[in-house]
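What you see is the complex with one protein chain gone and the rest in place.
Order of writing sets the chain letters: A, B and C. Residues in each chain are counted from 1.
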Amino acid sequence: MKYVQYLIDAIALGSLYALVALGIGLVFGVMRIVNLAHGELLMAGGYTLYETNGWPAVLRVLTALAVVIAVALLMERLALRPLRRASPTTTLVMTFAVSFLLRSIAQKRWSAQGKTMNLFTDLNQAFTIGELRIKYLTIAAVVVGGVLLGAVTLFLDRTDLGLQMRATASDERIAQALGVRANHVVVGAFVIAGVLATAALVLFAPQRPVVTPDFGLQIAILALVGVVVGGMDKPSSATLGGFFIGFANSMLFSLLPKGQRVFLDSALYGLVIVVLLVRPSGLFQRETVTSRL
Amino acid sequence: MSVQATRPILEIDCLSVRYGSVPAVRELSLTVAAGEVVAIVGPNGAGKTTVLSAVMRMVAWSAGDVRLDGESLRKRSSDEVARRGIALVPEGRQIFADLTVHENLRLGMVARRSRTGAAEALDAVFEQFPIVKTFLDRPAGLLSGGQQQQLAIARAIVAEPDVLLLDEPSLGLAPTVIDTVFAALAAIRESGRTIVLVEQRAQRAIAFADRTYVLADGVVRDRLVAADATDAERLRAAYFGADTRAVAGAGTPTGGTPKVGTPADDPVRR
Amino acid sequence: MRRRALVRLIAAVGVVALFAAACGDDDDDATGGEADTSATSATTAASGATDTSATAAASTDPIVIGAAIDLTGNMAPFDGPALAAAQITVDTVNAAGGVLGRQLELRFVDTALDPAETKAAALDLIQGGADVLLTTCDVDFATPAIQEGISAGLLTIAPCIGTDQMGPSRFGEPGRLAFSIGNLAQDEGAVLAEYAIAQGHSSAIVVPDNLLVYFQNVCQAFTARFEELGGEVIAEEGFASFDGSVNNLATAVSQAGEADVIALCTFPPDISIAVGGIRDAGIDTPIFSPWSGDGNFWIPEGLSDFTFSTYASVFGDDPSAEMNGLIAAMEDAGSAPATGGFVTGAAAIEAIVAAIEAAGSTDGAALAAEFESFSGLPTISGNISFSPELHTVFGREYRMMTFQDGVATFGELLAATSPAVIS
Partner (left out) sequence: MSAPETTALVGRRPARLVLGRHLVPLAGPVALTIVVGVASSAFSDSVQLQLHTALVTTAMVVGLSVFSGNSGIVSFGHVSFVGVGAFAAGIMSMPAQQKATVFPELFGFIRDNDLGNVASLALGALVGGIFALVVGTALVRLSGLGAGIATFAVLGITRNVLRNWSGVGPGAKAIPSIPQTTGLTQATVALLVCIGVAYAYQASRWGRRLRASREDPAAARGSGIGVYKERLIAFALSGAVAGFAGAVYVHLLGSVSVDQVYLELTFLTLAMLVVGGIDSLWGAVVGGLFVSLLNSLLFEGEKGLSVVGIDVTLPASSSNIAIAVVMMIVILVRPRGITGGRELRLRALRRPRRAEG
């Protein structure tokens, strides 16, 4: 029973990271950009929730969504579009600079002291089945995660813009030579990334109610590790990678002997290295596909 | 097929392209009339593919201009060029292997200028390339080389472009498949589309085209018409002149006397 | 080609400009600094001309207290309010005539918590004539500044460091010059344990955050004193802030068994995840926390049975009128405190003033000797004591605060009988 509870905790955390990873994976898939500033989208949404404390919840979430998408699009337009042809390392460092800028602005505006978001705190309530305790938040995370992953998959499979995104991801030059407008595709990817970041934020908020300038960074870095471990080329493998990293983080903590729990990071990163060595192109990737980066 | 009588649809004017400090195309000028088939032949590294990529704005120009229907493409990006009516069948097909045949065709339609007639265009393509219809829902990567080439051409013409650029459509294909491809091209020509064909298999291209430019070292070495396809001497001269020059690394080609050796086999077919 | 050369030129000019600007900046600093001091001494001389002779310039110069503290980074929420309170106290002291007939001057440099900037800030202040150095509220972040302060022979004070590390135990013999006005973790852990026992709790789960030595020490001290007084610690569930382990804490705690009280030694933001998680897991056990759990900015809605010890109640019900006056003054200055830690900034100034008056000079060694002899020195933060071994405050009265239904109220003033002994 104890282990089933561990499993539930792990699934809860895994689902949250899966959402973040999907956002990172989608932008990478379409643009070949590792967006280190993805976490700052969550942060921006978090401060929006703080500032709108007292409004109706739905309105707050929509405002946060608008802010997050606006930040995502500004990021794309001002910092990344001019670097469309630059090397991956250059864009990576650019996204880091963007992340640093946004965190510095937040630090100046709201200070390093946390601010409470107060959103959907009722989701923290749990129901029990026998000895098992399941938070409504866990259910919400799994459902929302599943629905959004499904929606993104459907979008990519069924819509023209989705098809153009997949084509761009596969070969940007040829896609453009066929008439695909790169900017449309990229803007689309960033809008979706914004939606996913907001969804992740809304699900993180009840559990991590305090937003700080570093709020998103820690989450995004771990999610990024997950994305790479899972396999960057496909949104689905990136998402599974995100789930994997959250799941492993939680599971390892529960399974480590009490005195050794402080070595959680070592265990987790050790696992990451092993996975990368055994399956360099990604845990959930067909072996034939290799990362283009 | 009088060249002078028709209006020029594609004009390449003193175009230069360089990769880093290496010039790939040097002050190249050529004109293609509407409805005409123009071939560009030449040895490896002559700059043939670069010319097509430059027209598509897939590589940057260092000087010169390209005009479509009199309008400069200087400020256009490659997707805009495509949506203005030039379609490219790239070297090595470059179909999207992970996507299905149908999805590849849908991507081809992105550049269509008219909102109507898409279904008809698709039907026309199915008729011309039955193989495409047969494997509609199959990932394109599973098709054979010849099938992929047909798909690549089909993908280009569903956009109903004014000008079709083809880069080495016969590359790596078996002779019978090449016949199929050229038969398809003939049909496209009948439909009145302008074609620019880059080929290393010069003889066939020259015979097929109304006019042919022989390219070497990024400049036009010679101009030929279909009748010249049988003039092996002239071909050899054009080819080998360029080859020796490239090997010797001499300066700008001025069309000096080509060194003609005794080639073991037909230089054109290689 | 030409463009590349142009860019190189711009780059070259940029580098030169950087140097030039740095030069200009330094010139400004030097001349500005001198002009500043001369101007200050001029005004001091002018104002002091009525009661002292103009020749006693040295003794009428202001006593400079330099603060190398963080106003940008993660310590800013602690350092900022402490600095603001210190400034108010300096103003009060100056209004009352200063110390030894000299005015106090508080200068600060933001370290942004960067180690090189921290050291640079200390060097700046020392070179600028600081007589006493204040540092960031964490001994490890402050180390680069502390070392400069003590090696320059200055009394070096951290307002709110809570470990016994601020002194010889970390810095060897030169560390005699280093003190903290914060509460000793061993003392604070003891008071929490004594309060728990007094409320009839006899079993506990201890949850230390491995991130900071302070957290570890408070929880160790709680355990030691709790067991001394006959309580039983049934489990210790460690975790570490920022590594995600807090997400699993609730399950770990719920599986540890039932206890009367949970001692939780951590700080925001992870404390809110920890407390929220424990409550949401249906565990209503009272939670005890040291000062790091102070503040209402992180509190989950409707939190109950959460008790913490602190320096001052920022919830409007502090028992001391003087304290409430200081809080009001800080609100007026636009820096309302979020936790009670600010008061250590004020107390630091009071202690420095007391030491200077007793020693009759600003010599670091003399001041340190006075500090070591402080036993129950009354300050706004309560009575503070040091010893040659312990350079962090013990024996001070804590405000024991408790949250019920999301509202914190003052419970009682309580001092530990003695610091707990931890290995």
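Worth a mention:
The rule is simple: a contact is a pair of C-beta atoms (placed from the backbone, for glycine too) under 8 Å apart; a residue touches a chain by one contact, two chains touch by 3 or more.
Here the structure is a predicted model, which means the values were calculated and not measured.
Remark: the absent chain touches shown chains A, C in the intact complex. Only one of A:Asn53, A:Ser87 or A:Thr159 touches the chain withheld from this view, namely A:Ser87. Per the touch definition above, the residue from C:Ala333, C:Val407 or C:Val421 contacting the chain not shown is C:Ala333. The chain omitted from view is touched by exactly one of A:Val27, A:Leu137, A:Val229 or A:Ala248, namely A:Val229.
Shown as candidates are C:Leu100, C:Leu123, C:Ile283 or C:Ala415; the residue that touches the absent chain is C:Leu123. Considering the complete assembly, chain A touches the hidden chain via residues 34, 79, 82-83, 85-90, 92-94, 96-98, 100-101, 104-105, 107-108, 221, 224-225, 228-229, 232, 262-266, 268-270, 272-273, 276-277, 280-281, 291-293. Residue positions on chain C in contact with the hidden chain: 4-9, 11-12, 14-15, 18-19, 21-23, 25-26, 28-30, 32-33, 36, 71-72, 76, 80, 83-84, 87, 105-110, 112, 115-117, 119-121, 123-124, 126-128, 139-141, 143-144, 146-147, 165, 169-172, 210-213, 216, 243, 333-335, in rising order.
One rule holds for everything that comes next: only the chains that are shown with their structure count from here on.
Chain centre most remote from that of chain A: B (centre = mean of CA atoms). When every chain is reduced to the mean of its C-alpha atoms, the one closest to the centre of the whole protein set is A. Each chain gets a centre from the mean of its Cα atoms; for chain A and chain C, those two points are 36 Å apart.
Here the spacing of chain A and chain B, counted between their Cα centres, is 44 Å. Of all residues in chain A, none touches two or more other chains. Shared interface positions of chain B, i.e. residues touching 2 or more other chains, are not present.
Touching chain C in their complex are the following residues of chain A: 2, 5-6, 9, 12-13, 107-108, 111-116, 118, 121, 124-126, 128, 133, 135, 207-212, 215, 218, 222, 249-250, 253-254, 258-259, 261-262, 264-265.
Across the complex, chain B is touched by residues 160, 163-164, 166-167, 170-171, 173-182 of chain A. For chain B in complex with chain A, the residues that touch the partner chain are 56, 58, 77-79, 81-83, 87-88, 90, 94, 96-99, 103, 106-108, 110-111, 155, 159.
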